[in-house]
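With one protein chain withheld, the remaining protein chains of the complex are depicted in position.
For clarity, chains are labelled A, B and C in written order, and residue numbers in each chain start from 1.
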Amino acid sequence: MINVTVWNEGRHEKASREIREVYPEGIHGAIASIFKDCEGINVRIATLDDPECGLPDDVLYTTDVLIWWGHMHHHEVPDELVEKIHGRVLAGMGFIALHSAHASKPFMKLMGTSCTLRWRDDDRERLWTVAPRHPIAKGIPQYFELPNEEMYGEYFDIPKPDDLIFVGWFKGGEVFRSGCTFTRGYGKVFYFQPGHEQYPIYYNETVRRILYNAVLWARPDGQYPPLSCPNTEPLEK
Amino acid sequence: MINVTVWNEGRHEKASREIREVYPEGIHGAIASIFKDCEGINVRIATLDDPECGLPDDVLYTTDVLIWWGHMHHHEVPDELVEKIHGRVLAGMGFIALHSAHASKPFMKLMGTSCTLRWRDDDRERLWTVAPRHPIAKGIPQYFELPNEEMYGEYFDIPKPDDLIFVGWFKGGEVFRSGCTFTRGYGKVFYFQPGHEQYPIYYNETVRRILYNAVLWARPDGQYPPLSCPNTEPLEK
Amino acid sequence: MINVTVWNEGRHEKASREIREVYPEGIHGAIASIFKDCEGINVRIATLDDPECGLPDDVLYTTDVLIWWGHMHHHEVPDELVEKIHGRVLAGMGFIALHSAHASKPFMKLMGTSCTLRWRDDDRERLWTVAPRHPIAKGIPQYFELPNEEMYGEYFDIPKPDDLIFVGWFKGGEVFRSGCTFTRGYGKVFYFQPGHEQYPIYYNETVRRILYNAVLWARPDGQYPPLSCPNTEPLEK
Partner (left out) sequence: MINVTVWNEGRHEKASREIREVYPEGIHGAIASIFKDCEGINVRIATLDDPECGLPDDVLYTTDVLIWWGHMHHHEVPDELVEKIHGRVLAGMGFIALHSAHASKPFMKLMGTSCTLRWRDDDRERLWTVAPRHPIAKGIPQYFELPNEEMYGEYFDIPKPDDLIFVGWFKGGEVFRSGCTFTRGYGKVFYFQPGHEQYPIYYNETVRRILYNAVLWARPDGQYPPLSCPNTEPLEK
């Protein structure tokens, strides 16, 4: 059983009728619905305004893959929670950072870089698969289109990805490394660019398939040793 | 002109005559001496107990490459200074983390991982060059030996290096990814494992050559754009 | 169903009673026995002296993962067969090169390098896992030992691996990148160093587990588009 927790800031949905119309269930509901009928996957949702930001210890410490969507309120996520999330990733929890989560505290702490990029509303994207054998690319076509998306453009200040899976083409002339993987401790991290709140991107079938693949890829597959600095005996006499 | 600053915790030298005998100039003096007669390189030293930890703004903001040796007092480096160092690396300053600096605040912040490893005193190391065309490996032989060195062993919890340059063999049976590079923002980072304080490792000619190569490799070679998230106009009509 | 074909030169077994005593079933039989009771895996064996080297089209074109052990007779593998194997890998067939197969025609063609290394009989190896989250490392301990093994030492002239999974420590003082992955076309390639014919290495439980993991990792998971250079219409008007 893979326990997925979908964390969404959840403020756009409260503030804007337009966003509620795009996402009646919230962005978190839309993403969680990917997994609702999946045998072997149990999904929970959490938002910033839930008690303990929806991630009390009994949720966070039983989460196998944490999916994160945040945008305008990264600063409201308590540093103490960010530390716990970071520790969970190092211990093996998968972390999937979506769209504006590039600027979230957990993602930035895991990356160690500024995670900055250029952006513009009202664009259109075509994502190309450049690592077709990567598990996250399973069943994903050579390219797919998002008729409406916010442009994210290079230079994207991330560490060199372990693997670059998708490259985005934007109508306005930019490109972006739209699907990147990293390993931190025993945890697997996937950054996926699509997901501006104004468009029903998380209902797009290809996006949903990618997130499904990413959960299978990122989930821990066992117990990992503690990360510590033991003083060890020689293995040779 | 490359401005190098060699930062050393400097506490071992104060506390232990044995260490003072190995490093009469301090670890910082030994490393700084690599560059003393190099045309085009200006070297300064800094220690934890200097005013502002030896890194007041007028030093830190004119440093091109910061070399860091710390061991038992990482916690005494103020978080505010760590933030500034991190910002300087993202802006282009090179950062060379030596030996026990794997657990330093600046290195851990740049990596986003626990940076843990296993260890043991009183071992012997042979470092093998596995990326002979890397600039840091220039003029370095296929292998070289450190007759006395503390063992650092895998699993070394770092992100996957951009490049793995040296792999260490230890008499006690362990291996270690002893020379690893990373890019963070516009800054280049090199982690180099050798350097236990009890042995005159920084007087070893091959180690000195590697640090010289690393400074040339890590130094910024121009001014870089600010890292920000600008809202940009389309490049296409 | 994953169709695995285990290809072994098979000459040592014919020439040497000592090797027959280590591998009564041949190296190919020992490796094939890993998969004999695996649901979902069908294993075949092939040797150099079989008709068409054991890889007639009806076998090669129905093989999902080809495991290759060769040593002294690489030159006897016909170039025409090597071309077919190469084409199959590009089309998605997994390829696992074992031990002395570093110098095999198929592996060298896939790598584009000399694949040279240093070597010596009568050594002992300890392999360390440096990518614990890689699928090939699933269930594999932090390190494991081969009490008798031929030393393979750096500098191993391969392209930079996509992932470095295992690093070997040898008693005689050398290290080696003992487990490396590559992608070629739609095919996945794993080079695994252990396997000198004089020792029952392919009966070692950890080695067997690694080969099992590698087959699951390397197998194609669908049909892939043909690799060609099509002249395509614009996707934008």
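As a working rule, contacts are C-beta pairs under 8 Å (C-beta built on N, C-alpha and C of every residue); 3 or more make two chains touch, one makes a residue touch a chain.
It should be emphasised that the depicted structure is a prediction, and the values quoted were computed from it without experimental measurement.
Of the candidate positions C:G54, C:P132, C:G185 or C:P220, contact with the hidden chain is made by C:G185.
Summary of contacts with the chain left out: across A:D64, A:E149 or A:E174, the touching residue is A:E174. The chain that is not drawn here is touched, among residues C:M111, C:I136, C:I165 or C:I210, by C:M111.
Touching the omitted chain from chain B are residues 126, 131-133, 138-139, 142-143, 162-163, 171, 183, 186-188, 221-222, 224-225, 235-236.
In the full complex, the hidden chain is touched by chain C at residues 86, 90, 103, 109-114, 116-120, 123, 153, 155, 157, 159-160, 162, 171-174, 182-185, 225, 227-236. Interface residues of chain A facing the missing partner chain: 126, 128-132, 142-143, 153-156, 160, 163-164, 167-170, 173-175, 177.
As a working rule, only the chains that are shown with their structure count from here on.
Look at where the CA atoms of chain A average out and do the same for chain B: the two points lie 32 Å apart. Computed centre separation for the pair chain A/chain C is 34 angstrom, with centres defined by C-alpha atoms.
In chain C, 126, 131-132, 142-143, 163 are the positions where the chain touches two or more neighbouring chains simultaneously.
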